[in-house]
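Remarks on the structure that follows.
Some chains omitted; the rest stay in position.
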């Protein structure tokens, strides 16, 4: 057996995508897949897309996870800290939840409530120097789906001084899998199909993570639920400083990145082109009327926004080529 | 027979919706429905949802339309001016296209090209004083779908000095019927379903109309194609001046309007709630992080954004109650 | 006030559509809208598409409903009988649930369980003689959505001897609103969008109703959940007897029906053309390979399959023109 890998929270959407990626990964071998209410069920009863994988969901027992080399935590926000605290040093952990992302304990208290579990190494390898930090870390807080999308669009521009950090407006639409698999009436297909609905307008819990990761100081972020299962499209508008060509900054930042692609001029990102893969597509232009810089980013919220990102981080943590077991191609149409 | 009404451009989506509304209108009687390549066909072959309406599409002949009391022009942008010029005074015309909306001939030339046909009375009755102007007009340029959505969200705030006109950022997503019925590869269902795609980023032809109707001087407008047949959701962010409570301004502006509803606090507009009706739903809040005012508006691009709006204008032009033949209810789910 | 009308089960999808229809009905005035867990809420919080209707949901109290002239029961299957039993004679009732549809108590026991409440007048006016029975009835069991679709396709053919009743195969796909508004994981948008899934294969509880209404003796019925909010498309295959031209039978049966349309040859029904209206579209042909007769029927499961049908029945029960407050036009695209 290769690297013994476990997924806690295997019954959710991110968990299912992780299991799909692990099933095709040459080094990470599935050792345990755990769940709460669905423990005891066959995996393919919970994730029919994994029919053929002979796995039974176990209970989320720390003593089982402790025997793994690598544990992915794909739990609801606020539930991973307690579990992680019970796992011994030496077990490498990638947390897909928000518990260990924020450095600022006040921001945690304000947006999530409860005790702050402390920050882990932030799992977005494309940030300067971050790849090395992740490789050296035992515990990594994988970036959130909205934060990944917006940070990949903005961070290099802010860092290079090409865009002002104090007046950023983001409207980002997400597919429904980002809202999780719990049965809620407003997520019923009858409600969502044919509909666009904004939510948590004016105060979204991902704002502090986005600010922390991008260096933005003033952020208006409005998320919208879109009638599609996967994908995030972020439209970012920001004031250019005029000092540097923004497209050139993005081109340079991502020139050698395997998963982040600045598209040729004239082509704009759209979500379907990233579905099922670990890529993020970017484009930027200056609005002729307002002079604002518009950057659009698209990715798969379950891919580069969750499970793909987590595997990318884990690859780094185990010294594997970063692209191992990951695809850059989307499944379209 | 009541008021003899004709629809030119009856084979398109706006034309179809107009015919549906006319079929239920107690005063406007369908006199002619005309088309180009589909002339000669039974209406229900082109619009199966109108099965039971015994109409044959005619050719778009000025001499036929000239016999009507009321002509709706639902033609592609740039095609209605030439036809309108051939219709005699006395025939009331509502143009659903852009040809006669812009006062500024330069803006027309820059965004549409070709000769400027001159502006008609602008057909958005909810603007101050506009209802009376429409009632007195023989020719009305009905507002565009994006402009209607954004103007209903913004115009009272700008007029009241509650929001600054010089730094407005709008991201608006539209269903596919807004892109028309011409067979284009990027509008195929295989391309659109499961996908969000921005288009005409940085320079959209509706910018001058929006600025003219709202009083905005600096506008960043990014449209997005969404995987649904109908509906526009506009997320408008603007800098509040602090002088007046924005929600109170909107509440007052629309207190007596039959079709525009500021929702109770905490409820946000979503497109499905407006489908098939002539309503526009609004909500506003101030972003806790950035201090920007966020106004969200939703409507049906074929309803209050096109055909419903046109009928509302025509009702005014003929002295009928403004709500005649129009519904405020959406068809959901 | 006109006819005092109440809707029990107002928070569900059929209830919402009923309220939309009542809002536009010239004779039926809304007197009470009741719900269970949502009692006490504003109607527009539960049905945002009815924003503008100033109604608060009440509790489902028999003593309130008893004061109405007309009560629509839009409750889950099995819940209307007990409530109906508490309403006095003189109150006309249209039940949208299954409780009083089946004549055969054994079939009820086998498919639904619990005591059989007894059959009411079956509410499908297009069946021979049924219109008159409904007009004379105080209590009507409105037909189910699948049964309506399949019965309109089949009943005249069986009755005329044009098709054999003993070997009928139906595959029918329904939009998700047919599955109700309860929050269930398999009805989440993430699960349904992009997916087709059969359910209750081999033993569906609507089989006895379909057989009773059509006269079919041998029926294979497979329902499929389709990724759309509304609409049923039933593909019915049956062995023609050869004695009579099946299309001619359908043409004659529905020649004077306002809501059922046999389409011109070559045009096939599709669900979108019926959305929001009370129409059913039909077409038939003989398969060149197998010689089987294929009849396809489409309708809106919330329209002619539920709320529209119920209003049509109520119109008859009150001696109103059958089409009062109902539209034959679909809202498309």
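Labels A, B and C are assigned to the chains in the order they are written; within every chain, residues are numbered from 1.
What we mean here is this: a residue touches a chain if its C-beta (ideal position, glycine included) is under 8 Å from a C-beta of that chain, and two chains touch if they have at least 3 such contacts.
In this text the structure is predicted, and so the values were computed from the model without any measurement.
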item: Full complex, copies of the single sequence (shown: 3); value: 4
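In this section, only the chains that are shown with their structure count from here on.
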item: Distance-maximising chain from subunit B - centres being C-alpha averages; value: A
item: Gap in Å, rounded to a whole number, between the CA centres of subunit C and subunit A; value: 44
item: Centroid spacing, where centroids are CA-atom means, of subunit A and subunit B in whole angstrom; value: 38
item: Shared-contact residues (touching 2 or more other chains) in subunit B; value: 193-194, 229-230, 270, 272, 275, 333
item: Interfacial residue positions of subunit C with respect to subunit A in the complex; value: 13, 175-177, 179, 181-185, 187-194, 227-229
item: For the subunit B and subunit A complex, residues of the former touching the latter; value: 167-169, 171, 173, 175, 190-191, 193-199, 201-203, 207, 211, 218-222, 224, 226-231, 233, 235, 237, 268-272, 275, 283, 285-292, 294, 296, 298, 333
item: In the complex with subunit C, residue positions of subunit B that touch it; value: 13, 16, 20, 23-24, 42, 44-45, 47-53, 176-177, 193-194, 229-230, 261, 263-264, 267, 270, 272-277, 279, 281, 327-333
